[in-house]
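One protein chain is absent from this view; the other protein chains keep their places.
Letters A, B and C mark the chains as written, and numbering starts fresh at 1 in each.
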Amino acid sequence: MLRTIVFRILQAIVTLAVVSFVVYLAGDMTGDPVSNYVDPLATEDDRLAITKELGLDKPVLYRYGLFLKNAFQGNLGKSFKTRQPVMTLVKDRLGNSLKLVLVAKAITLAVAIPLGVYAAVHRGTFRDTLARGFALFFQSAPGFWVAIMAIIVFAVKLHWLPVAGMDSWRNYVLPACIVGFGTSAGLLRILRSSMIESLQSEYVQLARAKGVSERRVVWVHALRNASIPALTFFGLSLGVAIGAAVTIEVVFAWPGLGRLIVESVTWGDYPVVLVGVIIWGAIIIGMNLIVDITYTIVDPRVRI
Amino acid sequence: MAVSEGAIGLPRPQASRAQKALAFLRRAPHLPLLILVVYALVAVFGPWLASYDPTDIGDMNRHAPPMFVAGGSSAHVLGTDHLGRDVFSRLVYGARISLIIGVTATTMGAFLGTTLGLIAGYFGGWVGNLIMRVVDAMLAFPVLLLALVLAVTIGPSFATVILVLGILSWSGYARLVRGQVLTLRNKEFVLLAQIAGCSPWRIIVQHILPNVVSSIIVLATLQIPGVILAEASLSFLGAGIPPPNPSWGSMIAQGRTYVTTAWWTTLFPGVAIAGLVLSLNLLGDWLRDLWDPRIQGAHR
Amino acid sequence: MLNGASSAAAPSEVGILKLQEVAKWYPIQKGIALKRTVGHVRAVDGVSLEVMHGETIGLVGESGCGKTTTGKLILRLEAPTGGQVFFEGLDLNRMSSAEVRDYRRKVQAVFQDPMASLSPRMKVGSIIAEPMIMNLGLPRNEILERVGAAMEAVGLDPSAAPMYPHEFSGGQRQRIAIARAISVNPKLLVLDEPVSSLDISIQAQVINLLKRIQEEHHLTYLLIAHNLGTVRYLTHRIAVMYLGQIVEEAPTEEFFNSPMHPYSKALLSAAMPIRPKDSREAIVLSGEVPSPANPPQGCRFHPRCPSAMPQCSRVAPTLRENAPDHMVSCHLYDG
Partner (left out) sequence: MRGKQSSSNPICDGHRDEFGVGYAMQGIGYAMGPGPVLKVEDLRVSFSTRRGVGMAVNGVSFEVKKGETLGLVGESGCGKSTVALSIMKLLPRPPAKFEGGRVLFEGEDLMAMDEEEVRSYRGRHIGMIFQDPMSSLNPVYNINFQVAEPLRIHQGLRGSALVDQVVTLLRRMRIPAPENRARDYPHQFSGGMRQRVVGSIALSCEPELIIADEPTTALDATIQAQYLNLLRELQEDTGVAILLITHDFSVVAKMCHRVAVMYAGTIVETAEVETIFNNPAHPYTQALMAAVPDIAAWKGHLSPIDGSPPSIYETHRGCPFAPRCAVVQDRCREEAPPETQRAKEHGVRCWLHV
């Protein structure tokens, strides 16, 4: 078990290295970072000095290595735009984003599990159609658009909830629900189909033949098996949720990492983008590791 | 003959290919199919349908409301935007953009992913391992973020969006195809093909690929809406189709500023996306139930 | 008579297939990043067998005894980790590509599951034609003609050639698989459980068909089966496998009349149906087949053997001729 976890972490580091290199390269190819960095009125000498200072005269692999070395020493570089250390810029933003994503994932589970089971048990009825309709709507409508419409209805017209910011729990309702519903759609559908499969299995038949009540058949015998494929999806959907959170942060002016990355991309502020993407990647990989460990609890056949 | 082995009849005659195709379409979900046909027609015949050039700011009649709202006129059926452009015309041209991007990027991803999946599944080895490690990484990563970075880097354009979304969407296919190849290659009919002396190439093309195609089509049908949504998100963030091209995503982004007063510039593009994506999802679900109930959640 | 080991001294008999101390060990690997081999599953562990031209030899045993793997080694789907397989005197793993092509024509197979044996998206005609296309290089119309002939030979209407496998019943599909196998005029057919997935009434149809085809085409059959009834009906000779090794080999009638190995006796007793009264006195073995990754010391059967002796757990018996043409690997017959 420990061996596997260590191996997964190593694998994750390699993945991150590759992705960060791609992003680094991307940043490197976009125009001239120096012009983002220096005063427009600076002289050619100043520019050269800064080029040297930033190490831009060295080959790209060397500079990437340097970046990694500095990163391991806790120095993530400075923003081109604000010249602040990236670390300070990112720290608060990351916390805000994580809060949003975690609340959203909790909503995902709270919605998807009961509805998915419900739809599977009442397969083919109107109730099933209703549950799947809910899922399908949130899977099909773009989240940022739903967000704008929700602001109009619930904030502007009804004044129930705030438009933007993150001052109280009321601020969380709309963005977390929209991100959460969006990814619950897929989970609901997977859970529904794996529940249907599980409910038709021979071990469920045997449970019924033992005289087990239908409620217990569904929630004890079928659900635990059905949650195995759903767990895989849940792990993968973390990436989707974080992607969705980016646009939602923009709409709700949420001071999160996603919005910071979007802004930095448009500014060409690559040190920030680079660190932002790596951090998100690391978090997703970490969460997937937790999902992997959860497998061993749910499914005794899996030994990692 | 000393030994008898029983008489044997012919199986029942089956319908012709054309009859089968017709019966197939008849069983398809009607409404989504109809909606998709409408979208496709609109995309193809856009110029004849739209009464205005989508980028024409005309007489600067800004934020004219739709015709069915007080103050609206039939000149602009769905009103105009902040620059006075006709919303309906922009929607019509936007359909073309969405559909082209959805289909081409998906095709690209499907082709790339299928090829890599076949290699990883049939030949395996370290190449196969490498492919699968990359797939794992890609599946877990927030693709939209990566797409955003790449799109901005290369420079937002129609081709960029297709390229980025195409390249980033292959992993699902690779995983699906590899999994199926691993099962198929131990099936008796593949062993028998080996016994008959077929080359690996012939086995892949003749025996494995035809059995994977339906799953690939199902996955692609479910992936097109994903790509369309990704394009809309990119354009919404300003990294997709550059203005003044009428992408639905950027229409929403532009309309957002004025949404309290001119809600129609935001509402209609969203409805257009949701309608298209919904129909594609419904059709894909139906195909999956029909052809490949095993695929679950290979798409997002 | 037909016999594995002594046949070399009897040149009048023409051997077609010969297995010499063949072994197939699969490594058991642990670890994810750096795989290390922690042991071996000894699927086939030193099997010697000779098959004569025109005979049917039955390979019998329970699941996991290595009979299917032996079939795969003969079909060149797997390479042995030890020993050699000779077909018409040529070592299967030292063949030139021309010899391989010739071998591919001469050796065909029929598997257990007729649905899985036919490419679901190919028409039946193309399925039957494939071995001919790959091996014979005939013009198209001749191939079509031969497809028709092969279909007629197995009792199928040739006009069904443009249909797909799923449109046929299980028994018909198995006939298609047989038609495909015989279309290239092979010498040897490996039949891996050819009837066990069929309904009882259909089984008899296919068994009779196989018997007739053998007579008409002078084929050699290697029949892998667990159903002793089928084996008795089709084979001339029987080899019983247990945990990767042959424990007894004898002419079929001899085997059924006087089985020697305790395992063979138990197998026979377990399969004996019929006449309800006597079947209640069956020999029932205790325990289960041990893992082939870790076979018992000495005789592999000794932990389950009703007549085990002290030496059985120490010394592995060898396969020796005990009665004329009757080989057994058991200390009871050490003389």
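Note that a contact is a pair of C-beta atoms (placed from the backbone, for glycine too) under 8 Å apart; a residue touches a chain by one contact, two chains touch by 3 or more.
All figures in this text were calculated on a predicted structure; none of them were measured in a lab.
Engineer: Of C:Leu73, C:Leu267 or C:Leu319, which one is in contact with the hidden chain?
Structural biologist: The single option touching the absent chain is C:Leu267.
Engineer: Could you tell which one of C:Gln203, C:Thr220, C:Gln245 or C:Ser329 touches the chain left off the display?
Structural biologist: C:Gln203
Engineer: Hey, which chain A residues sit against the chain that's not shown?
Structural biologist: 200-214, 221, 224-225, 228, 298-301
Engineer: Name every residue on chain C in touch with the hidden partner chain.
Structural biologist: 62-63, 169-171, 199-205, 207-208, 226-230, 232-233, 253, 256, 266-277, 279-280, 282, 284-286, 288-289, 304
The definition used in the following text is that only the chains that are shown with their structure count from here on.
Engineer: Where's the contact count highest, between which chains?
Structural biologist: Result of the pairwise contact count: A-B comes out on top.
Engineer: State which chain is most central when centres are taken as means of Cα atoms.
Structural biologist: It is chain B that sits nearest the middle.
Engineer: Quick one: chain A and chain C, Cα centre-to-centre, how many Å?
Structural biologist: Computed from C-alpha means, the inter-chain centre distance equals 54 Å.
Engineer: With centres defined as the mean C-alpha position, give me the chain A-chain B separation in Å.
Structural biologist: Inter-chain centre distance comes to 22 Å.
Engineer: So which bits of chain B are touching at least two other chains?
Structural biologist: none
Engineer: With touch defined as at the start, can you tell me which chain C residues reach chain B in the complex?
Structural biologist: Going through chain C, the ones touching chain B are 72, 75-77, 100-101, 104-105, 107-109, 111-113, 116-122, 130-131, 134-135, 155-157, 159-160, 163, 167-169, 171-172, 175, 177, 180, 202, 204-209, 211-212.
Engineer: Would you mind writing out the residues of chain B in touch with chain C in their complex?
Structural biologist: 1-12, 14, 187-189, 191-198, 202, 206-207, 210-211
Engineer: So in the complex, the part of chain A that touches chain B is made up of which residues?
Structural biologist: 11, 14-15, 18-19, 22-23, 26-27, 29-30, 136-137, 139-142, 144-146, 148-149, 151-152, 156, 186, 189-190, 193-194, 229, 232-233, 235-240, 242-244, 246-247, 250-251, 258, 261-262, 265-266, 273, 276-277, 280-281, 284-285, 288
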